[in-house]
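The complex appears here without one of its protein chains, the remainder shown in place.
Residue numbering begins at 1 within each chain, and the chains themselves are lettered A and B in the order written.
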Amino acid sequence: MTLIDLANPTRFLALTARVLPWLAGATVILLAVGLYQSALAPDDYQQGATVKIMFIHVPNAWLSMFVWGVMSIASLGTLVWRHPLADVAAKAAAPIGAAFTFLALLTGSLWGRPMWGTYWEWDARLTSVLILFLMYLGLMALWRAVDDPSRAARAAAVLTLVGAINLPIIKFSVDWWNTLHQPASVMRMGGSTLDKSFLIPLLVMAIAFTLLFATLHIAAMRNEILRRRVRSLQMMQASRVAFSSESSAGSRAENASNEAGAA
Amino acid sequence: MQLAGRGVVCVRGGREVFSGLDFEATSGEAVAVVGRNGSGKTSLLRLIAGLLIPAGGTIALDGGDAELTLPEQCHYLGHRDALKPALSVAENLSFWADFLGGERLDAAESLATVGLDHAADLPAAFLSAGQRRRLSLARLLTVRRPVWLLDEPTNALDVAGQDMVGGLMREHLARGGLIIAATHAPLGIDSRQLRIGGAV
Partner (left out) sequence: MTALSALVRRDIRIALRVGGGALIGVLFFLTVVVLMPFAVGPDLALLSRLGPAILWLGALLASLLTLDRLFMADHDDGSLDLITMSRTPLELACAAKALAHWLAAGLPLIVATPVLGLLLNLDMVATGAVALTLLAGTPALTFTGMIGAALAVTLHRGGLLMAVLVLPLSIPVLIFGVAASQAAIVGPMTFGAPFSILCALSLVSLVIGPFAAAASLRHGLD
C-alpha cells in the first residue's frame, strides 16, 4: 500500500473503514493502561499529587506541535505534490490540533494554579502554546471563510507553512521576552531528569494520545470526504434537474398565461 | 390605476441624462423603455422606485393604495439579484416575503413556477446566473405588488426562461398590474414603446 493507493477517496474510505475500529480499540487500551500507570505513579516530593496533571498535559502539548507538523506535511502535499487527499487531511487536522492545544493550555493553567496562585501566568511555555492556539483558530477561520474547499486549501496551505517557519521564531522571541522580564520560569520539567516511575507512564500516555489523534484524524477525514461528496451532489442537483425542468417550467408558465388570457 | 410622469428630469453625477420626459402606463399595460446605452433606462426605473430623486418633474400613481407610497407598491428587479449565497433558496425567498409583507402567495408554488422547486433546500451559492434570475422572479410572484419595474428581465435566461418571463408578465397584466421594463431585446409581449435619449 502506498500513498498513491490512498489518493483515491473511495479506496481511502474502504481502507479506513477496516482500520478505524482496530485503531480506536488500541487507543482505548493504551489510554486505560496509561491512566492506570499514571494513577500508580508516586507523588512528587515538591508538587504532591498535582504532578499527575503532567501525564495529561505533556501529551497534549506534544500533540499541539505534532499536529501542526502533520498539517505542514499535508500542506506540502497540497502545494507541491498535489495529492488529492492532502487538503482534506490538513483541514480535518486543524480543529483536532486546536482542541489538543486548548487542553494543553487548560491543564497547564490548572497545573500552574497551586504554584503561581493564579490560573494564568505569562510563562514562556504557556504563552507560546497560547500563540499556537491563536494560529490554529485563525487557520480554522480561514477554512470557514471560503466556501469553495479547493480555493481555501491553497490559502490555508500557505498559511500553515508560514506558521511552521514562524513558530520557532515566535517560540524563541517569547523565551527571550520572558527572560527579559523574569529570570526563572517556575515550571522546569527537563525530560532527562525525570525519574523512570514518571517516564514510562508518560511515554505510554504520549503514544496513547498520538493514537487518539490518528483515530480522530482519520474519522474527521472521512467526514470531510463525505461532506464534499454531499456538496458536489448538491451542486449537481442544482444544475441537473434545472435542465430537465427547464422545458416543464416554461410550459407551465405558458399554460398559466393562457389561462389568464382566457379569463 | 395609472402611473404617470410629467417633465421628469434626471441628473446623475452633474450630467443631465434626460429632461422633460413624459410617460404614462395604465393597468394591464406594459411599457418597454428603449434607448441606447447610457440613455437613462435604468435611471428611469430607479426614479420610479424612489431610489433616485428626480431633479425636476413629478412621478405619481393614481388609483393605487392611498395609504402607500409609490415605491412601496413597486417590485424592482435590478441587475443585482438581492440574494444571499449563504442562505438556501427557500430561505432567501421566504425572507423577502416576510420582509416585504403585504398579500403573499405560497413560496413553494412560485419556486415551482420558475423551475427551482428541486433546489429549494440548496444554498443559493450553488445557483447559476440564470437560476439566480429565476429566484429573483419568484420574489415577484410570492409578494403581490401592482407595479413591476424590470431592468433587462430576460438577462442571463435561456430561451425557455425568456418564454417563462413572457408568460409571467402577461399573467401580471391580466391581473390588472402594470409593467415598466427597460430592455434591449424585444419584450415578448404586447407593449408600448417609450424611447428615451434619441434614436437607438
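To be clear about the criterion, contacts are C-beta pairs under 8 Å (C-beta built on N, C-alpha and C of every residue); 3 or more make two chains touch, one makes a residue touch a chain.
Quantities reported herein were computed from a predicted structural model and do not represent experimental measurements.
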Contact partner of the left-out chain, one of B:D22, B:D62 or B:D98: B:D98
Selected from A:A17, A:A39, A:A141 or A:L226 as touching the chain missing from the view: A:A141
Selected residue (touches chain absent from view) among B:V9, B:L68 or B:A174: B:L68
Residue numbers in chain A that touch the chain omitted from display: 109, 118-122, 127, 130-131, 134, 137-138, 141, 144-147, 177-178, 181-182
In chain B, positions touching the absent partner: 12, 49-53, 68, 71-72, 74, 76, 78-87, 91, 95-96, 98-102
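Simple rule for what comes next: only the chains that are shown with their structure count from here on.
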CA centroid of chain A to CA centroid of chain B, Å: 50
Contact set on chain B toward chain A in their complex: 85, 112-119, 122-123, 125-128, 131, 158, 160-161, 163-168, 170-171, 174-175
Residues of chain A touching chain B in the complex: 147, 234-235, 237-239, 241-242, 245-250, 252-254, 256-257, 260-261, 263
